[in-house]
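A selection of the complex's chains, in situ.
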Amino acid sequence: MGDERGEGMGGGQVAADELRLLIERAERLEEEKKGISEDIKDVFAEAKGRGYDPKSIKTVMAIRKKKREQYQEEQSILEVYMQALGML
Amino acid sequence: MGDERGEGMGGGQVAADELRLLIERAERLEEEKKGISEDIKDVFAEAKGRGYDPKSIKTVMAIRKKKREQYQEEQSILEVYMQALGML
Amino acid sequence: MGDERGEGMGGGQVAADELRLLIERAERLEEEKKGISEDIKDVFAEAKGRGYDPKSIKTVMAIRKKKREQYQEEQSILEVYMQALGML
């Protein structure tokens, strides 16, 4: 019985270590992610400090992610809608 | 002591009712909000069904929220940036 | 040609009205949703004013959405994990 209990505790110990390691890995990664989010904020703060408009930079970045044709098609649909609504 | 206890229970009862009413009010409002979110989805689904592009409609709606001058200024900054980056 | 143009404009006019109506419906719903979000904030502000903790109320509301067994199972898993990590 002592043995069984020993095994049981051993098994529990191993699982506890496994769980702890998984959680510590996730926590380290969350920390890194937070650090990078701060670095990104710093880039935009620096851009702002140099006279750029952070919001417009973000828009440019969103456009850069798109294929040129996709962007052009979106722009032309937008124009049709704005024209129809008397916004242009 | 019986009185004190009575008061205590009475007080607790009143607070419990107060708390319950607050929570039920918040829950009803959350339900309403969820219903409206579904109505909004329905409008966009209907727009899509009629051949409109929901994403472009959302962009139009975002532009409509802005003052005309603000939008024009944003657009001109965006153009300067895109020109500088050879995107136009 | 004048006729064709007339038809074209007519068709365009109808579509513009359809688009405008869809957008105005979506905007009204967005307004309603915003109003309800403010009502929800008001309930929590009132709760806070009466000495309740808004964050705990939100937790209670999240628990109330769950089935009792589901909540109990989640709690027992959480306890096992916290025990394993020496948090209890």
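To keep things simple, chains are lettered A, B and C as they appear, and every chain counts its residues starting from 1.
Please note the rule applied: contacts are C-beta pairs under 8 Å (C-beta built on N, C-alpha and C of every residue); 3 or more make two chains touch, one makes a residue touch a chain.
Predicted model only: the values in this text are computed from it and were never measured.
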Looking at 3 placed copies, how big is the full complex in copies?
4
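Quick note on the criterion: only the chains that are shown with their structure count from here on.
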Taking each chain's centre as the mean of its CA atoms, chain B sits from chain C at a distance in Å of 6
In chain A, the residues touching two or more other chains are 81, 85
With touch defined as at the start, can you tell me which chain A residues reach chain C in the complex?
12, 15-16, 19-20, 23, 81, 84-85
Given the complex, residues on chain B that touch chain C span 18-19, 22-23, 25-27, 29-30, 32-33, 36-37, 39-40, 43-44, 46-47, 50, 52, 57, 60-61, 64
Taking the touch rule as given, give the residues of chain A at its contact with chain B in the complex, in rising order.
52-53, 55-57, 59-60, 63-64, 74, 77-78, 81-82, 85, 87
